[in-house]
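I'd like to ask you about the structure that follows.
Note that one protein chain is taken out, while the other chains of the complex remain in position.
Just so it is clear, A, B, C, D and E label the chains in written order, and each chain counts residues from 1 on its own.
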């Protein structure tokens, strides 16, 4: 959240700079099977974001010390490619990527039927090759599609959307300028069949009422994205 | 040792800037049991130094390759907190801390009855939260109190004091200015019951006579500190 | 390859700045047994280059995961000492050294009879203590002498030489200025008994004809160096 | 932090206790451990605090450095929040590079303080484009018996509020208190025995599931949220803990004064 | 890359195929897999390309930064080529610091492009001694079914040739295409079943021996060579693959236009 400034991001008709209404999503397209050597994969283009996800496994968990006797573990690596942003990102260790990898792992482990694969590892690699705000949401959503593409049993899909606030207006699915100059960002990971949550972060400043509005936008948007996912998976096992 | 300069550190009456005579120690207070989750612990305030030490173990030594078949090993981590000095210290790897950890470990392994605990590890964590010259001495001394607090059998306690030289005068227990502008620093680790040594370092410039004087100051001071330690441990097993 | 410039490196008589003809080698001296604690060793002075190589082993390969059931592995560490160049080299990780270590290992593993020592490791340490262009060649050649000195069976020795191009003239065994201001560098690793290759790199710009000339220079030079190696090993097992 | 095998006996025991609306140490679902906040306890730091919550003890220290403002923000200084859990804090914390758990801990506490806007970075500028203060808040765990998140957040804001800008030592003016305009407070909840409890102990963390961290500011504005670990929760569950957080944050905000 | 135990059954099978002048997927010794080159595919990069060779897929992206020229080369900018193979690209690629294999891969591709002189670093100078462009080419593997070397090299030169210098964003003039004067092309050969084949698949790499990488420029000038892995080859073998490389590079050079 970069703070106010004088940037006007909502016009006199209540429309956003890219023409969306406050509750609108950016355009989304989803494709599976994009990585021939992977067990499951997904390319998701969401606005100008592009995430590519590979799933490998279940496979033997090594090193041994990460093995769990009674269930599989999911190993998530989220990474932004050096050319994915306006200013190049130096490759290498990065606390932000580590944290996003961890919360994504926590969200996915909440829905995958881990106990079916004791002592195994499922590897999920998320590469953001083009970034435009909300990459953690796109990565998590695409990861759940790639897991389904790999035939990994899950209790539900995970759909992640971030709403927020710009110029004191609550808006759905922040784009880059809204994220940079906005006042709050609330990404959530939602199970479409039950409305339950497996992922939640937030930073900025939201009054209780604004918070409620942002929350509702996310839940509605998730249902919309869910339809696109089902289409992409062609009536698969979700 | 920062070298001479023109700083006058001993007044016309032979007293030091903080009012001490050449052979005097700074005020010392010792408290045990300060870390509820540890097996033994000690907080030692020595001048404006404050060291907090935790002892965990004996416990299984892992990774396996550090195990010794016939005895325990002591794993010492000495660290200065970022806010312990006038200029903040950046956290992370640091050759000085590694070296102090090693000589502290060497000193403690000389007195702990390691052969009672084959294949085990005893973890000693020394955190300097306020630093004012002589932190390695305070850390080592506090560590031997924490080991006693944890009930680890030792042949003797270790007391460490550093004497040195300022304005060509040998003085006991250097404070910060004396350490910065002084000409020599001689820290020793002394066993109070036998007068033997388990720790010795020195740098700077001492003539043979000055060296003898500094050595004697350290031995006398160690006996003084020993009394405070016994009080703190309430007549414990030393 | 630093690119042309206006540096004149070949005089009107076709001689190079150090007086050599295009096809000439720099002076070379070879000494074995220079490291008393090693199983085999070699010091090779080649122009102003000096490489010192130690061989340890065959010994147990650890960590276990590098072991091969059916053969030995060779562990090569090529390193340039900080004082080996005009500008000091900072110690530590370095992609260039890693790559040279790897291609040297690949070359040596091609001639050592690895299958005689299953589950073993042979350690080859190459230290360049004085550098003057062509250090990878000197290191590899010296390593094969040190292996012979250690009595490790090989199908053949490896001799490595780099020819290149300066002022559009192909020359053998580039020296420092020729390497800095020249237009191409072609290091090869040659088996003297068969003329086969186990090492090949090149960068710069060579026309097909120039390439052929540089190649031939290297092969001829290798035969010359071979004689010196045999002398140094006093009619040993090559 | 090393990953202990999930202790099933402990999980079962915690589930039984939850059935009877009790906890290991007898507390109620939203009961807190005894809390002590002391400030000005580190002589070398420009601001400091010690928080004791039951057997959990943490320190916070504030240091200042001069920085050159970033070219695109010539009128701003900086606030950095760094968080270390070293082996002293418990036998489950090991030496080495920060674990994913430690990284998350640091980033969540940092966001709670930074996103509240409690430090106005424009106030930290000394000479635009040339000199500004960088405020560094270091959080240091001494004894981890659970809920380091809340302990760190509380020690952090208290240390900042006690800090004196050391302008004289840096020869850029007179010493003065650091301006801290807001009081962001974090409350953390762990799913233990199937329900969320407040201020979990280490054993509850060990035998529990997901956790949720809520940082609230004045007028119950939300400044930071984080769900951690594997686990699913409902909107109703979230609403319940959010209600408790509002009242508890108000209590704690008074202590910070 | 983790070192798999040498798969002897695979080696035997590959040797049998070689006897019959065939390969796992039926190709001839110097046959290539289907190749697709797309440019301008990454919206945030100033130049980009995707290369698909059978089941091998890589991306290349070009970014620009301003740099101060080195004191001894005040009229020159810089070209940096960085190469990452992250776990997404295959189950044999693991997270962590770059393996010796990945380091070699990056350095060989880098040398092929840099040594050709295709980018004139004098052209990258904006104000001598003060400001110059640093061009950064990042190579990123998406799917590794063998021969990443050639895929990276081709994507790299294509991305550079598609790049626009973002002078307006950096307020140093008008945007214009990056000048790329040459087209270095790499061809790689693996010893499989006792002979060298072109464009090896991952299984052929796994069951093969040494590899040789050849980068040729205009008029068949040699710009870069590298022999990798354990193995011995003859001058005649080298001559044979060099001949093939000359004709294949000419074909590929047309595709880059």
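As a convention for this text, a residue touches a chain if its C-beta (ideal position, glycine included) is under 8 Å from a C-beta of that chain, and two chains touch if they have at least 3 such contacts.
Everything quoted here is computed from the prediction, not taken from an experiment.
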Among B:137, B:174 or B:191, residue touching the chain not depicted: B:191
Which residue of B:91, B:118 or B:204 touches the chain not shown here: B:204
Residues belonging to chain B that touch the chain removed from view: 1, 3, 65-66, 68-70, 95-96, 98-99, 101-103, 106, 109-111, 184, 186, 191, 194-208, 211, 215
Positions on chain C where the hidden chain makes contact: 35-38, 48, 50, 52-54, 56-57, 59, 77, 79, 81-88, 91, 123, 125-127, 129-132
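By our rule, only the chains that are shown with their structure count from here on.
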Contacts common to chain B and chain E (chain labels): none
Of all other chains, the one whose Cα centre sits farthest from chain B: E
Approximate Å spacing (C-alpha centroids) for the pair chain D, chain E: 48
Centre-of-Cα separation between chain D and chain A, whole angstrom: 26
Length of the line joining the C-alpha centres of chain A and chain E, rounded to whole Å: 32
Residues within chain C bordering two or more other chains: none
Residue list for chain D, restricted to those that touch at least two other chains: none
Overall pattern in which the protein chains touch one another (line/ring/star/complete/other): line
